[in-house]
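One protein chain is absent from this view; the other protein chains keep their places.
Lettered A, B and C in written order, each chain numbered from 1.
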Amino acid sequence: MRFAFTEDQLFFRDAVRDLLDKECGPDVVRGAWPAGPAGAGARSPAARVEAVWSRLADMGALAVALPAVGDGLGLGPLDWVLLAEETGYAALPHPFVETACVAAPLGVAAGRVATDLAGAVVPFAAGADTFLLRRGGELVTVAAAEAQVSPVAAVDGALAAARVQAGTTGGRVVAANEDVERAFDRGVLGTAAQLVGLSQRMLDLTVAYVRERRQFGVPVGSFQAVKHRLADALVHLSFARPAVHRAAWSITHDRPERGRDTSMAKAMASDAAREVGAAALQCHGAIGYTVEYDLHLYLKRSWALAAAWGDAGWHRDRVGHAIGV
Amino acid sequence: MRFAFTEDQLFFRDAVRDLLDKECGPDVVRGAWPAGPAGAGARSPAARVEAVWSRLADMGALAVALPAVGDGLGLGPLDWVLLAEETGYAALPHPFVETACVAAPLGVAAGRVATDLAGAVVPFAAGADTFLLRRGGELVTVAAAEAQVSPVAAVDGALAAARVQAGTTGGRVVAANEDVERAFDRGVLGTAAQLVGLSQRMLDLTVAYVRERRQFGVPVGSFQAVKHRLADALVHLSFARPAVHRAAWSITHDRPERGRDTSMAKAMASDAAREVGAAALQCHGAIGYTVEYDLHLYLKRSWALAAAWGDAGWHRDRVGHAIGV
Amino acid sequence: MDLTWSSEEDAFRAEARSWLEENLAAWRAAHGGAVASGDTREGFAQHLEWERMLFEDRWAVVSWPEAYGGRDASLWEWLLFEEEYYRAGAPPRVTQNGIFLLAPTVFEFGTPAQRDRILPRMAAAEDLWCQGWSEPNAGSDLASLTSRATRVDAGWVLDGQKTWTTRGAFCTHLFGLFRSDPGSERHRGLTYFLVPLDAEGVTVRGFGRLDGDEGFAEVFLTDVFVPDDAVLGQVDQGWSVAMATTGSERGLTLRSPGRFLATTAKLIDLWREGGGGPARREQVIDGWMRAEAYQLFTLATVTALAEGGSAKGGSIGAESSINKLWWSELDVALHRTALDLLGPESVLDGPWARGHQFALSGPIYAGTNEIQRTIAAERLLGLPR
Partner (left out) sequence: MDLTWSSEEDAFRAEARSWLEENLAAWRAAHGGAVASGDTREGFAQHLEWERMLFEDRWAVVSWPEAYGGRDASLWEWLLFEEEYYRAGAPPRVTQNGIFLLAPTVFEFGTPAQRDRILPRMAAAEDLWCQGWSEPNAGSDLASLTSRATRVDAGWVLDGQKTWTTRGAFCTHLFGLFRSDPGSERHRGLTYFLVPLDAEGVTVRGFGRLDGDEGFAEVFLTDVFVPDDAVLGQVDQGWSVAMATTGSERGLTLRSPGRFLATTAKLIDLWREGGGGPARREQVIDGWMRAEAYQLFTLATVTALAEGGSAKGGSIGAESSINKLWWSELDVALHRTALDLLGPESVLDGPWARGHQFALSGPIYAGTNEIQRTIAAERLLGLPR
């Protein structure tokens, strides 16, 4: 029994964290938003937004789970779950989960991948190179040019979401049967990890704000109501995180409880993100309600991901079936 | 449109309140508990417990809804709902709701009444003179001596609960068909009103305690966490109360929404009692957890009544059916 | 107790309902069926047309005296009108900061000349008022504001910065507090001013809100001269004047039950459209009960107000705090339930998602819910400060 990551895993996590900290600040996330009042505030140019993805590729973060031929490392969820957490922390405006966690283990290495495994509203569809789509009991890959992509307006402007249609033929079959569910579970896990990262980001932002912001002659963070609300947020986050890490282990070892554990992770991470997000917004007060402040970038991503890949209710139901309730 | 009681209704309420304030303090409630450690603390003798009932009868509070012949006033729920609230506030250890609200309008004036309309665990069965029991689609009255009464141990020691069996024949039919449901709704309403009264009592006790109790050099009630918890308790109580009063109106006028409104009242009053009770216990700290302090008398009654006459979940379901959800 | 409406009230409701139905259709048709949000510049102009239609037929300010454009309607009729307004799906009132926040204060504290000057133009949506309460360092802690008013000949010179002024970029006037006694602290020495935004020295900068609308503004004031009659109430007594308005904002007027009853009806429809499964059923029922309880609480409050004397206004005092806690949390709960029902589709920028984002502002604005809880605990329960 050992419930902890290896030094290598933590080392890679730290490297990705450092990269994103430097290269994927809120200005970069905002740079992925459409121009307009909703995306107002400090914005990086498109080139900087693109650069993050290349840098992640350069450092091998996208190839962790690619089969161990060529650039691939052939590693499993325990090796990428912390990276997913970091991409959540940064609200990375690119399909890390879809590309590196879902598609790569299927041997798909064709640029940015978007997939309808997440639901009919496909995140990051607008900039995708390849679509990974359900067809019957199989998963097929289709080049972006061969699919019909109908963009939709999402609350999270950086989500670049769309509905995607491809014909009933063509494309390459990359998974079937149980492997489709495995791919789905990897996406669920990656998304749950991103929600944990997003929750951590929202909590960090809020703690920093309430330590500085003064009202009634004292820092807002010295009020018991604020302390207790943020303590509760921390509690939610602290208990969702090990559920996510355990699911990574269950998937890595293809345990019989894989589906149950993955769904528990997503349900808890989605609920935690809702609690933490609500606490963050409330403790900020009016400034949190403005788009020029950064909180909304993370809050809206957390709403999007909580609803994608099955929401908390859907996954709670799946857990129920697994435990006979 | 006028959502308020008449002066007469308020006057009668005040009279009952004064009586119970003088004659039905916590020592009297505790006097109705079986002797033993669970009922430890200042206890009045049985005679004083009995006296409260006689005094209520003397002032006419039990005959408000009795048909207007003899002592009866022939009045409706709007005239007794506030009295029920007061009996809840006092945690009166007698079957006021069963006798004065449920049985009296059926012309039953045969001492203390207990009824299985409340559920299979019949409150105040041990001291009842008459049982009002479901039989098929009818309600019959049976003298206490003719029923099999099997006492059960309830958490609320003053509840004097039992399971009650009577034969399939005998007794007097006092209601049938829709009138059975009307009798049930009166019991639900009276119980909801008692829950509102109990919640008010628990809140009052707690407010008084936290104003006096000092820790860390200041009154406990000056801490934001305590203030906010009790403010939330007040909010719950303040919005449950009008729901109860509206149900009294709906029953009085036998409105088509009678069942819906009554169930909404019970659901909200039960939920409010749970919230207020939990807040009261928590804000008291350890002393609230002792039987020598009074809080538990009201807390345990609130648990008992929240579960009797259909719990919050049961009534929420009934509301759902009524509104097409 | 009588929970039925009189035949006159029923007739009033019927008149409101048919007017709303007909005129809403006409207004929407005039904009090709696609009216923009009233918190955008384009949508604000469209909503002003709607406001003028309301005014034209005396529905803009039903409870005001006829002389100012109202119908002298009772509080009950006002409630009925609001219920019909939301039931009809009519749009948020872009004039609400004037008619719901400022107007009660003008009625109470204004001179006859101020009333005559301000109220008719406000009712007609000719003057558009925004509130100037908050400053960058005075949000929840309103009394810490630093904008100042300096006495000069025949008037005052205002300096400072206001922020979070809803729709400030589209309005013509601002009301707010300024420190008129330079040596004063906290609640003392403040004065309530009425400021035209086209006055020299005023700069307004709009900025974006969570829901994507450019609905907030910062207002910068540099050496802005206003005459003596720009003062509402007494000099240096602005705090108590403002608190009357704040009471209105928190209380009955801004959040009529009709809004939540209408949201609940839509939520029930949404639940049915989704197949009406058991998973979220209790939440939907709970939402209905909470909205219904808000209606009942309001009826009790209006009864008390009506019987307490003034049938037109009066004060509901600290009770408005529990009122605000209830509706603001109810609104969040209703919208969260809707998002749960929408599931994956909830990420789309639709009416429920917009409504959710707006609902989230409820526990923040008009005095945060933390402040409301403290007020309720101290003033209603008597807990020590």
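Everything that follows uses one rule, which is that a residue touches a chain if its C-beta (ideal position, glycine included) is under 8 Å from a C-beta of that chain, and two chains touch if they have at least 3 such contacts.
This is a predicted model, so every value here is computed, not measured.
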Contacts of the hidden chain among displayed chains: A, B, C
Residue in contact with the excluded chain [from A:40, A:56, A:188 or A:240]: A:240
Touching residues (missing chain, whole complex) on subunit A: 1-6, 78, 203, 207, 210-211, 218-219, 221-222, 224, 226-228, 230-232, 234-235, 238-240, 242-243, 245-246, 248-249, 264, 267-268, 313, 316-317, 319-320, 323-325
Touch list for subunit B against the chain that is not drawn: 36-38, 40-41, 118-121, 152-156, 159, 161, 214-217, 220, 223, 225-226, 274, 278, 281-282, 285-286, 288-292, 296, 299, 303-304, 307-308, 311, 313-314, 317
Subunit C, residues in touch with the chain not shown (by the definition above): 278-279, 282
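Methods note: only the chains that are shown with their structure count from here on.
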Separation of mean Cα positions, subunit B and subunit A [Å, integer]: 51
Length of the line joining the C-alpha centres of subunit A and subunit C, rounded to whole Å: 38
Where subunit B and subunit C are represented by their mean Cα positions, the distance between them in whole Å: 40
Residues of subunit A touching at least two other chains: 223, 225
Residues of subunit C touching at least two other chains: 370, 373
